[in-house]
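Quick one: the structure is below, and I'll ask about it shortly.
What you see is the complex with one protein chain gone and the rest in place.
All chains are identified by letter, namely A and B, in their written order; residue positions are counted from 1 within each chain.
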Amino acid sequence: MFQESLLLPKPPMRVSLFIPCFIDSLYPNVGMSMVRILERLGHSVDVPEGQTCCGQPPFNSGYWDEARSVATNQLKAFKDADVIVSGSGSCGAMMKVFYPELFHGHEQEAEAKNLAAKTWEFSEFLVNKLGVKDVGARFEGRATFHDGCHGLRELGTKLPPRELLSHVKGLELVEMTEAETCCGFGGTFAVKYPQISTAMAEVKCNSICETKADYVISNDSSCLMQIGGWLNRNVGTVKCLHLAEVLVQQ
Amino acid sequence: MSSFTSPARNQFQEDADRTTSDAPRRTAVRNALQNYQSARDRTGATFTDWKAARSAASTIKHEAVNHLDQYLEEFERKFTARGGKVFWASNSQQARDYIIQLAKAKNVRAIVKSKAMTGEEIHLNDALVAEGFGVVESDLGEFIQQLKGEAPYHFVFPCMHLRRDEISDLFHKELGTAKTNSPEELTMIARRVLRRTYVEADMGISGANFIVADTGMISITENEGNARLTVGVPKIHVALVGIEKVVPRLGDLALLLPMLATAGTGQHLTGYNSMYGGPRQPGENDGPDEFHVVLLDNHRTRLLADPEQRDALHCIRCGACLNVCPIFKNIGGHTYGTTYQGPIGSVITPHFRGLQDWKHLSGASSLCGACTETCPVGIDIHHHLLHNRRNAAAEKPAPGESLLWKAFTFLMRRPALYRLATRFAPLGSLLHPLVEGTALDPMIAWTSTRDFPAAAPSSFRSQFQKHQAQKSGGSK
Partner (left out) sequence: MTPSTGDREAVLGRIREALRVPAPLKHPAERSAGGEPTTAHFREWLPPVGPSLDERFALFSRLCETLKSELVVCADMDAAAAHLTTLATEGGWKTLGLHRGSLTSALESRLPAALTRLFVDEGYDKDALEASDAGLTECELLVAQTGSVCVTGPSSGGRVLSVLPPHHIVIARRSQILTDLTEAYATLAAKYRDDYPSMISFITGPSRTGDIERILVLGAHGPKRLTILLLP
């Protein structure tokens, strides 16, 4: 089966990864899994040196001048990229959806729109751009999927992760009732309103636990930091995995 | 930081601390809204094309709001031609004064009200009671909240936070009725108490869901029939309506009424949708002798003047954004401290009551977008929360936060420095000294309820470099 997906539906591509800060230092395995999956599919992967942050933290806090300044660096870093793939729906949405608004009426508006057009969240890149639903993965266990809100509602990636997971051999996917409910991370919201953020995490995690899943999978590591943070403190048995960490397993 | 917070914000944080700790109440609210969600999904699914219907509804409201002067004048012309009176109020004071003067001039003693959030907005009941009028809220939920001396918890479901035993105790205490655990019996108690008020009241006060320009009518949506009675039995009817409620044509309601019902309660159509185009007309056997419509601005024109957020005036007050909002479900309606709760309230309140005092409501959102997704008239609700944050920071940057983002930007503009820095520590701990011990210190806020992941022994970058080196090594 794996051999089949090596029969590439598309010519090999040069994929530029955007690795946000939290994946770089907290979840490097997520980034490496993406690299391995894309390389197995026959594509070359680079990680442009000049990249830092997409600028979402100041953007969401209302400091748009600062956000634009950070984002300008990002425009420069990915100037030569053919396609940009992000392992976080949230950072992906920042670049794809919010850059055009952030740069509206500014000098780099065209550049921002250009970057937005070539930015993809990991799962939608595999399914919608590469046309790959089966990456030949095998992973034993019962899991539930958490939709990151930015991926779900800004980018519309409800189906791609599920299509990919449905082809993972050995994996039993159970939907939770609160699949589309926000985990309560929300960037700086999580620390500005910790009581609300934590209450939201509790609702989310209770719904995860109701499924009796061993794993909660998401296409957004920032959500998993919140969900994992609450689960580790209060439950301790359910393990968080990024979609790429599951798809890389053979 | 203290000078950059407001009394409203402090109250919000305190109330949120309390309400998020009340697990049983949170569960009850969530369960109540679970029923709503399934009804809404069921009814929404019967639409041939909900999305197209939503775009059409949005277009109708866009047309109305962007020609507001013309449509309001058309309404006024048609309505007054049929004997109605229109009063334009710039603010709450003018609206209250007009209604009080009218009531005095007509020797009114008892007033029955049907649900009107505009009434809450201008604190009409308090003003009327202070003038010695008897005022009774007739909507069951509003009646319960009035007895309890509490503002509505949700602008469509006013007492959804109360359990039946609490309502039973309230009725027992205030009305002297026997305790009961049956919602049906509790409803019948209210029915018995309220029926006499319709007959005895000299004036009925209502809100309106829509102002119809081309026929000079207002439209009222309800389920109980209390509004039908409030504006049918007493001899004077006063409707207090926000200026943004206008729609161009009566026929537009053929779309908007089913959408309001579907989004608001999951019904195909609510129990009573009634259009009123004047007082009792020649040849009619009943209806009020006088019908006054008070058109309320009260800072709506401030929101109108912001083209970016003008679509917030498209709101038909269905409450759907509250019903799906994880913030609302966890902090409850009273924590907002506003007339209009939930996501739409967080968008519009800063325009009505001051950005700096109410910007915290826009901050208290994870920006999940469930509100925008569910809105039947396509308002960009959660993006407007972002716009409020931007406007607040531009108008008056908070010194500590401003410094933090400047430092953040300094670092992020320098990739080499960023790489150097992240090689040694996760970014959070790098910026941490800047805010350590201050109100902005994120680690305390995070780790008091959640674990923070340990930094990986080796960063992605170094792993990737190794991986690249191995590959090029292997290919030699």
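As a working rule, contacts are C-beta pairs under 8 Å (C-beta built on N, C-alpha and C of every residue); 3 or more make two chains touch, one makes a residue touch a chain.
Keep in mind that this is a model prediction, so the values were computed, not measured.
Student: Specify the shown partners of the omitted chain in the complete complex.
Tutor: Its contacts among the visible chains are B.
Student: Can you work out which residue in B:Ser21, B:Asn35 or B:Ser458 touches the chain that's missing from view?
Tutor: B:Asn35
Student: Would you mind spotting which of B:Ser21, B:Thr46 or B:Ser458 touches the chain that isn't drawn?
Tutor: Touches the omitted chain: B:Thr46.
Student: Check the options B:Leu194, B:Ala208 or B:Leu385 and report the residue that touches the missing chain.
Tutor: Within the whole complex, the residue contacting the unshown chain is B:Leu194.
Student: Of B:Arg9, B:Arg26 or B:Arg54, which residue touches the hidden chain?
Tutor: B:Arg54
Student: Among B:Thr177, B:Asn226 or B:Gln341, exactly one should touch the missing chain; which is it?
Tutor: B:Asn226
Student: Extract the touching residues of chain B with respect to the undisplayed chain.
Tutor: Interface residues of chain B facing the absent chain: 28, 32-33, 35-36, 46-50, 52-56, 58-60, 62-63, 65-69, 72-73, 82, 85-90, 94, 97-98, 101, 138-141, 144, 157-160, 162-164, 167, 183-184, 186-188, 190-191, 194-195, 198-199, 215, 217, 223-226, 228-229, 231-233, 243, 248-255, 257-258, 265, 267-281, 283-287, 291, 294-295, 297, 301-302, 304-305, 307-308, 310-311, 378, 380.
Just so we're on the same page, only the chains that are shown with their structure count from here on.
Student: With touch defined as at the start, can you tell me which chain B residues reach chain A in the complex?
Tutor: 13, 16-17, 20-21, 26, 30, 326-327, 329-331, 363-370, 372-373, 386, 388-394, 397, 401-402, 405-406, 408-409, 411-415, 418-419, 422, 425-427, 440, 442, 445-446, 448-456, 458-461, 463-464, 467
Student: Using the touch definition from the top, list the residues of chain A that touch chain B in their complex.
Tutor: 19, 21-32, 35, 47, 49-53, 55, 57-64, 66, 69-70, 72-73, 77, 149-150, 152-154, 180-182, 184-201, 203, 225-226, 228-230, 232-233
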